[in-house]
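With one protein chain removed, the remaining protein chains of the complex are shown where they sit.
And now, chain A:
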Amino acid sequence: MSWWLRLLVLLLLAFIAMPALVACIVAFDARSILNFPPQAWSMRWFERAMTYPDFRDGAWNSLLVMISASVIATLLGAGAALALEKLEFRGKRTLEALVMAPLVVPHFVVGLGFLTLFAQSGLPRGLPLLVLCHVVLVLPFVVRSVWISLKSLDGRLEDAALSLGAPPSRVLRQVTLPLLLPGLAGGWLFAAILSFTEFSASLFVSTQRTQTLPVAMYNYVREYADPSIAALSAIWIVTTMLLILAADRWLGLSRVLGTEVPGGR
C-alpha cells in the first residue's frame, strides 16, 4: 500500500473515532464546563454521572425496556421469519412489507403515533408503552437477521432429520433452532443495542417517571453543560464495546452480521 493510501485510511479512521475520543477525553476534565482540550484532570464527573438520580432511574428504565423489548421482538421476529420462509399463506407479501415498514417510517413518527393513541384512549403512559414502541422499532432488524440465517441454512439437514424419524416439531427444536442460534443472538443483540440507544420515539412516549437514559441525558444537557454527560458517554462506549467483543468471542458476531472478511479471521 502506498503511503498516501495509508494516510487516507488513517484520516478516515480518525474522522470516525474523533467524536467518541473527544467525548471520552473531556470526561476527565476537572472544570465544570464542556471545553477542549482539558487543562486539569479529575474523575469527579464519573462520580456525578453514577450518582445523579435522573441518570440512575433512566439507566434502570432503559435496562428494563431494553430487556423486555429485545426479548419480545426476538420471539416475535423469529416466528415471523420462520413463517415468511417456510409457509405459504394469504397476506404473506403484506406481512413482509409491514415487517419492513419501520425501516422507512422515522422513529419520531412511531412515537407520535403511539402518544396520540394512548392519550386519546386514556391508557396509562407507563413502561409498557415504551416497550411496545421499542418492539415495533426493532422488530424489522430481528426479522432480517433471523431470515438471513434461515436462508443460509441447508434445508437438507432438516430433511435428514425427518428421514431419521423425527416429526417436524422435533426437527424445529433439535435442528432448525440450534442452527439458527447465531442469527437469533445477532438479532437479539441488534434489538438490545437499538432499544438502549433509541431517543426520538422515546422522547414522545416517556414521562418524567419513565424517561430512558438518552431522554434523561437530553433533559440534563438542556440545563447543565458540565462534563458529566461526557463521563456517561465514556462509560456507555466502553460498556458497549466490551459487550460486542464478548458477543463476537462467544457467538461469532462477525459471522452473524456478515462482516467477516473472506479468508480472514
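Keep this in mind: a residue touches a chain if its C-beta (ideal position, glycine included) is under 8 Å from a C-beta of that chain, and two chains touch if they have at least 3 such contacts; residues count from 1.
To be clear about the criterion, contacts and distances are computed from a predicted model.
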Identity of the absent chain, which is to be given by its UniProt protein name, from "Sulfurtransferase TusD", "Cytochrome c oxidase accessory protein CcoG", "Sigma-70 family RNA polymerase sigma factor" or "ABC transporter ATP-binding protein": "ABC transporter ATP-binding protein"
Which of A:Leu63, A:Leu95 or A:Ala166 contacts the chain that the document leaves out: A:Ala166
Touch residues of chain A, complete complex, unshown partner: 154, 156-157, 159-168, 170, 175, 178-179
